[in-house]
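The complex is shown incomplete by one protein chain, all other protein chains being positioned as in the whole.
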Amino acid sequence: MEKNKREHRLREVNCPTGLNWSNLKAELKAVWESYIKDWRIEFAYPVSFVRQLISPLVFLLPFLLYGIALVGGRYSPNLEQLVGTGDVVTFIFTGYMLMGFIGTAVWAMGFSIRRERWFGTLEAIYVTPSSRLGQVLGMALHSTVHQAFGTIIQFIVIYLTFGLGLKIEGILPALAIFALMMLALYGFGIVISALGLILKEGWVVSDVLYSIMMILSPVAYPLVVLPNVAQQASALFPTAPALIGMRAFLIENYSAEAFGNVFLHLLALGAAWILFGILVFRLTDGYVRKRGMLKKF
Amino acid sequence: MTKSAYQQPLLRSNLFVVWNEIIKNTKTMLAYPTIIVFWAIFPIFWFIPFILQGQAFVGGLESANFAQITGSGEYVPFIVIGAILNSYVNTLLYGVGENIRKEAYQGTLDYVLAAPCNKAYVLIGKAISESLSSTIFAISQLTISVLLFGMTITLGVMVPVFFITILLILGLYGMSLLMAAFSLMYKQSYDLSETIGYIFYIFAPVRYPVESLPTWAQIIGKFIPLTYALIIVRSIMLLGTDLSAVYLEVITLLIVDVILLLVGFYLFNWIEKKTRKSGIISHH
Partner (left out) sequence: MVAEKEGEEFSIQTVNLTKRFTKKRHRGFFGFLRKNQSNHKHNGVTVALDKLNLSIRPGELFGLLGPNGSGKTTTIKCLSTILIPDGGTAIVNGFDSQKETAMVRASLGMVVGGERTLYWKLTARDNLTYFASLYKMPKKDAKKRIEELLELMQLADRADERLEDYSTGMRQKIAIARALLHDPPILLLDEPTLGLDPGFARQIRSQIRELSENQGKTVLLTTHYMDEADQLCDRVAFINRGKIVAVDTPNRLKAMVKEKELVEVAVYRPPADIEKHIHSLLPDAEVVKLIRGDEDKGNPSRIKIIGGTAEEHIETVIDALRQKNVRIGSLNVGVPTLEDVFIKLTGAKLTEGGA
């Protein structure tokens, strides 16, 4: 039967779909509400909220204190030889402050779908016309803002306790690099969230990936310390070029390892990871719905 | 006719509870082979960045400052020992609490609490099964570390190290009883476990010598059983001493263990009675 006749007999449904402003507006609103929802749930656990604000500082301190204990102060001649600066504290801080944002991709986004499954709300979300990716992005946004608060606390404590040698004029370009890094990390995070749907022990995958990225990213050591193969592999992830680029702008005398134009590199990585992420997510979505795996824990 | 639980000698029935708890937890763990493989191998990845950091900062495998503070400049085995002993903290502080939360989530916690046995023995069973699995994982991680980082291990070293590990575990049992008690009362006990874990991680010499911390921080470290265990094990493995050289630390560890076990046991039983009276059973 023709569509017109169908519409006459059956009830019309008012729902924007497709590539148009109305649908984009509706999807963005869903992302925003997902972001608000996550904050509301977070504030329902105030002790956890406070603890998670200080945990970036807790995990930074061992790197700092260990580094200082190794060299007996905050200056390392060997580090200066490698990257032009021997300031152990500033070097580690600028590295570690980004690690929490890797956690956004790997843990927050990776666990976004699984967390909805744990709440029991995954199927209820799935039967709505909004994009599932929107949910994941809403949670990513929440985690990013959360992590930003944690980073500010890190900065304040470390600055007051140890002092930091940062160039103020480097902050804006560093933020631009940071934004490009987050774009690529979101794409990576979409891949992880898709894997979280099909793997029973998804947290294992998240932990493995986080640890690998931690090793391949020059967080607490220059990239040159890694074997050649690892250095080349690090180019596939946004954290290595982002860290090197940000340090070049923020730290005096920092001689960046050769990574070409960091902005172009990150743009290319961002586009690649986002496209790849969307592809994997779509494929996994179909796979999970075919196998009836939405409810499985 | 078989005797009912009430008719069996008390010690025997309590040990029976412990044994069955171990069997149940072990069978549950064996249902997740991926997780077993993960814990046997993967924690090594968590301390590799520290080793690479050491190479970048000192340009070799020995730190002069470490040698000055601790007597040994070898930071690689220093890190490995800290990581492996700290893994017991992770499994016993988080693992037992996590086990209880799983029981609550599955709906079995109420039935366990309603059982006539002393619940502390259920917890001891959980703690022992976590320790057993931790020990297997620790041996696996140590073996890989020996192969990867060229550490030397002899039987003469491992016997006293094993003894100190048992003492550490006993102290952690006391802490896990305390955590379990709070799990019954408060919904956000997970955060308490994590916070205690943070305190251990920063104030115990997991990644750095305790002497490199300010004095006030060293005082806090003195209340943590892990501090003594790490000092003793590193003395034995890195400096080649025996237990007699660190007898003060061994005795202090024993005293801390006894205090934690007694306080933990008493508090757990008291809070368990209180929660049954008030009807608060924590659920996540």
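Labels A and B are assigned to the chains in the order they are written; within every chain, residues are numbered from 1.
In the analysis below, contacts are C-beta pairs under 8 Å (C-beta built on N, C-alpha and C of every residue); 3 or more make two chains touch, one makes a residue touch a chain.
Everything quoted here is computed from the prediction, not taken from an experiment.
Visitor: State which residues belonging to chain A touch the missing partner chain.
Guide: Listed in rising order, the touching residues are 1, 3, 6-7, 9-11, 13-17, 23, 26-27, 29-30, 32-34, 36-37, 40-41, 44-45, 119-121, 123-130, 286, 289-292, 294.
Note that in this section only the chains that are shown with their structure count from here on.
Visitor: I'd like the Å distance between the centres of chain A and chain B, where a centre is the mean of that chain's Cα atoms.
Guide: 31
Visitor: Chain A touches which residues of chain B in the complex?
Guide: Going by the criterion above, the answer is residues 32, 34-35, 38, 42, 45-46, 48-50, 52-59, 63-66, 68-69, 75, 188, 190-192, 194-195, 198, 201-202, 206-209, 212-213.
Visitor: Which chain A residues qualify as touching chain B in the complex?
Guide: Counting only chain A, the residues touching chain B are 45, 47-48, 51, 54-55, 58, 61-63, 65-72, 76, 78-79, 81-82, 88, 200-201, 204, 207-208, 211-212, 214-215, 219-222, 225-226.
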